[in-house]
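My structure is below; once you've seen it, I'll send some questions.
Complex shown without one protein chain; remaining protein chains in place.
Entry: chain A
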């Protein structure tokens, strides 16, 4: 074994984490998160089962009432469900961060000379895989029960990509909860209280013009509505409309508000 130099040359020790190192550390943290996903497949049940269950259920329950028939409802419903299943998958992003922060390994992350943001950003990158599974399975279930997206493969692919990006953006809200909640249960509680209004007070399942005025007004500013409309445009017509731009703008707005909040709260605990 080699002898340790007990008088290191301190002038060569970096004083800050470089951007390149931060990216590399974030990707290493993402790798860790995917390893954990593989070890704990139960935690991925939500993104596998929910698209199958909800798609069949919502189509059967609301199809006749909202659009006259199940097949007429599917072009409206499937993009809405993509948004909903991705958003539900985001809840786990926050609760799992909270659980992770309580574990001993976080003490080591804190004491390592690494970027203070990597342990937060890494799992968020890995969770894009979950959003991808949720979005893809929702479309696949839709197709299996008779949905024929007019946007063909390209339109649906673009819709899935938008779904993943929207998931990553909206996940910052839940990540913020993860950094401020006192326990995983508390985080789950906050998250559900936010997730339900965000999805149901949008145009995800019914046309917003059937709602009372004040509700309609909320759905208009709800970024989830814009994401859903953009998903419909992409999947059903294959056209990149202005709504896609609005959806991305809404996502950026969510990031601009919640990412700084989450990073600040997280840094206080790191």
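Couple of notes before you dig in:
The working rule: contacts are C-beta pairs under 8 Å (C-beta built on N, C-alpha and C of every residue); 3 or more make two chains touch, one makes a residue touch a chain; residues count from 1.
Quick note on the criterion: contacts and distances are computed from a predicted model.
Chain not shown in the complex: UniProt lists it as "ATP-binding cassette domain-containing protein", one of "3-methyl-2-oxobutanoate dehydrogenase (2-methylpropanoyl-transferring)", "ATP-binding cassette domain-containing protein", "ATP synthase subunit a" or "Small integral membrane protein". When the omitted chain is restored, the residue from A:18, A:69 or A:239 that touches it is A:18.
When the omitted chain is restored, the residue from A:110, A:220 or A:264 that touches it is A:110.
Even with one chain removed from view, chain A keeps its contact list with that chain: residues 1-8, 10-18, 20-21, 24-25, 28-29, 31-32, 35-36, 39-40, 103-114, 118.
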